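Down below is the structure, laid out as structure tokens.
Only one protein chain is missing from this complex, and each of the others stays in its spot.
Our next item is subunit A:
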Amino acid sequence: MPGKLKVKIVAGRHLPVMDRASDLTDAFVEVKFGNTTFKTDVYLKSLNPQWNSEWFKFEVDDEDLQDEPLQITVLDHDTYSANDAIGKVYIDIDPLLYSEAATVISGWFPIYDTIHGIRGEINVVVKVDLFNDLNRFRQSSCGVKFFCTTSIPKCYRAVIIHGFVEELVVNEDPEYQWIDRIRTPRASNEARQRLISLMSGELQRKIGLKVLEMRGNAVVGYLQCFDLEGESGLVVRAIGTACTLDKLSSPAAFLPACNSPSKEMKESPLVHPPSHGCRSTHNSPIHTATGSRLTQNFSVSVPTLIYTGMGSGSAGKEGGPFKALLRQQTQSALEQREFPFFTLTAFPPGFLVHVGGVVSARSVKLLDRIHNPDEPETRDAWWAEIRQEIKSHAKALGCHAVVGYSESTSICEEVCILSASGTAAVLNPRFLQDGTVEGCLEQRLEENLPTRCGFCHIPYDELNMPFPAHLTYCYNCRKQKVPDVLFTTIDLPTDATVIGKGCLIQARLCRLKKKAQAEANATAISNLLPFMEYEVHTQLMNKLKLKGMNALFGLRIQITVGENMLMGLASATGVYLAALPTPGGIQIAGKTPNDGSYEQHISHMQKKINDTIAKNKELYEISPPEISEEIIGSPIPEPRQRSRLLRSQSESSDEVTELDLSHGKKDAFVLEIDDTDAMEDVHSLLTDVPPPSGFYSCNTEIMPGINNWTSEIQMFTSVRVIRLSSLNLTNQALNKNFNDLCENLLKSLYFKLRSMIPCCLCHVNFTVSLPEDELIQVTVTAVAITFDKNQALQTTKTHVEKSLQRASTDNEELLQFPLELCSDSLSSHPLPPAKEHLESASSNSGIPAAQRDRCSSWIELIKLKAQTIRRGSIKTTVTVEKASPVGDGNFRNRSAPPCANSTVGVVKMTPLSFIPGAKITKYLGIINMFFIRETTSLREEGGVSGFLHAFIAEVFAMVRAHVAALGGNAVVSYIMKQCVFMENPNKNQAQCLINVSGDAVVFVRESDLEVVSTQQPTANCQSSCTEGEVTT
């Protein structure tokens, strides 16, 4: 009995009228935890009852404390008939279980009913008394902190980053139980909500246990998802990165130390090699013995891609031996663990040594019920398989770890696509080894690693490349090799040097497929997948070139399966990395060169493309300093290269097939217009309209090239569903529809947020689903952040000037390298060896979908020191805030006396891990909520739009209420993980499920902090927090 949960029901307000006769309500409250229920007195005839109850005390195991939610039900007392339920509040008490988080949950919670939505509010106070339990064999993991944030939380220091933790639990979906036929929709919805809440709690507890086993104290980058597998059940799964975190005592300590990289490294975490791997187990108590089990009886593993920058060249002179040493050491540390994966997307300085490229794996599975309850580990095996594949891909890239790792599923009927992706990387051995090696390596590291281009350098061995690649010497340090293009799933490292600004790049693709059943369906899908992956990749590459950029960050490719089509949507943030070579243009070639008008058309297109590239360069301020002609000399013709797509069927067969999907034998960036399809592609390239002036967008945490955020933020969710006309659907028509849908959605967003200009849409997250045959649903969540335009211009200007100076002074010494490299690339460019290597090295599929860009290419001599983006740079932001009080102007306006005394505190929400112009002082715990809303009066609620609009607003409200009750004033790393919408307009019905999560935090405005800290250097949190709440 290690815990006592105490609950007090204070009052209610704005209750609905339950008694038509009196227009009033006789409300009382049931408080339930586990199997214990307490009731308050009935408060007669009031819509604002004051129960002021005693403390209800539950004496419970801490295991239950973690698993169970506190369930509060508000009812209307009825003497003669059954009491009517008004609504419920579920409170996750997990934040009360760790010492540094919240100590009390107290506040107004919306009373929620799955049929009627929010119906008034209830004021509740919850406390937990925990008794220390030293039982080593305990099942609970109280005290392990969870963070959705995919970087080290702002007020902590990572002592050790242990590594990957995962777990999944399965159960029957109450919606599909036989009892559902006789119970009310409300009862069924509530059963589902409660079950998922329970499963989430259990999952978190189990992950916590694994973390304790690894001797960690926290999970960072915690991502929990649920799969609604329909008939076959409900899966709740989670992944995260186990860490040992230390709370920083002084707020100044975590400022990035800009000028002492060696010091930074000492503060950086150690990756701790665990003595044993951790495997997930399934002993979920939720399992019902009689229920049917989940299983697979059919499975297709589909070919997957490795995206990297390609190039050709020879080994760097000093890079080789050092790299080998490095690999040896890190491998030994990381190979001990089953999956050297990290869900983090941003890292402490010095942690990331090299980035290899994106690795991804997909697998098509058939969901089926089986009646063998002793085999609950099917889902786990599926994921293990995929992770294994990812791991081997990473190895093929010469990397021993995968960062920015994430997993997702797409389910349609009985077919399920499992996807995993991440960025293959080499991590700093300094952080992977304890003590011993430290001394000898330290020197080398310090001279090699703190360079800002280090992560761009290839991790794989140039002489032994896993695929044909175009390599050049790094444009920054000129010592190491870099690829010409780099794709990653992580955020742009804070110390990376970029030129100009970044932008959101999306590849969109639809493919029709025949309706089919079971195996045939799964086979059809898995046959389509590689083509889709390849096309998505080509599109990304083309668009990147069109923007004049050379690297993608935050790449997320989503493949969605529907009844009769597959959709692919890739989003990423393109940037120009100073360390990588300048991308060449795109050249168009026609197939029938004799036709005069055709030629003309082609040249017209070519001109358009060139214009677009030039325009984009201007728009995104990409102006790498040009080097004068005599230094450059004439362009060196590059050998032609073929990009190849490799496909294999892992495990099920050892057969290795090779698919050549490249565009003939031309140079990779020659787009060949040989049929209408290709024409479409080129057209679609040009239809993407840049955002209106004053707007920028990206899907990463921060916008590369903008660093002077002001404090106004607006998080939003936008949902669109379109119905396709079912007549003569072709792939082209489908593509166009989908493309228009996304483009129009973006345009709408820009229009809606025009009052915030200049601003940037950050963390733009698109999710596609296919709820029905002819419906496409796109959900976007992002945050708009204002920035100070004037200052931005100034800084870039000075930086450009500086870099120009640098470049000119460096010209002399740069001269020799490119020549050397060019001769190398010509001589040592045999394609076959690399190919062989790939085929032999891996039975898994690796598709170097290489696209080269050498049409106009020669090696340019550039060395740049463009501006560095420093997210945490507090000094800059403070001055920004002083310089432009515009940001908060609206919020601070108190000119309207009647309304100024609003009692509802403002709670900010953002998908980012930080709040511009503010400092996070405390993490209060994870918010993970699941809601179902259903209606049988769709028309009366304003149709589907009215219904969903109200529901999403309600979800936001409930998240804010929970955060406020925890004593917080913001949610960071907020994500809407699922928004499943189903409608039946004929029956006037609709249902929606939403799953959201984030980290509840307390933040303090930097301006306030400064004032307070000058007055009272210590213990200023409390006062400034409240101040912050009032003024924001």
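Everything that follows uses one rule, which is that contacts are C-beta pairs under 8 Å (C-beta built on N, C-alpha and C of every residue); 3 or more make two chains touch, one makes a residue touch a chain; residues count from 1.
Just so it is clear, contacts and distances are computed from a predicted model.
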item	value
Record-based protein name (UniProt) of the chain missing from this complex, from "FGF1 intracellular binding protein", "Melanoma-associated antigen D2", "WD40 repeat-like protein" or "Sorting nexin-30"	"FGF1 intracellular binding protein"
Touching the absent chain when the full complex is considered, from A:17, A:44, A:520 or A:904	A:904
Of A:13, A:127 or A:608, the one touching the omitted chain in the full complex	A:13
Missing-chain contacts mapped onto subunit A	13-14, 108, 110, 118, 121, 692, 714-725, 737, 740-741, 744, 747-752, 754, 775, 777, 890-891, 893-896, 898-904, 906-909, 942, 944-946, 948-950, 952-954, 956-957, 960-961, 981
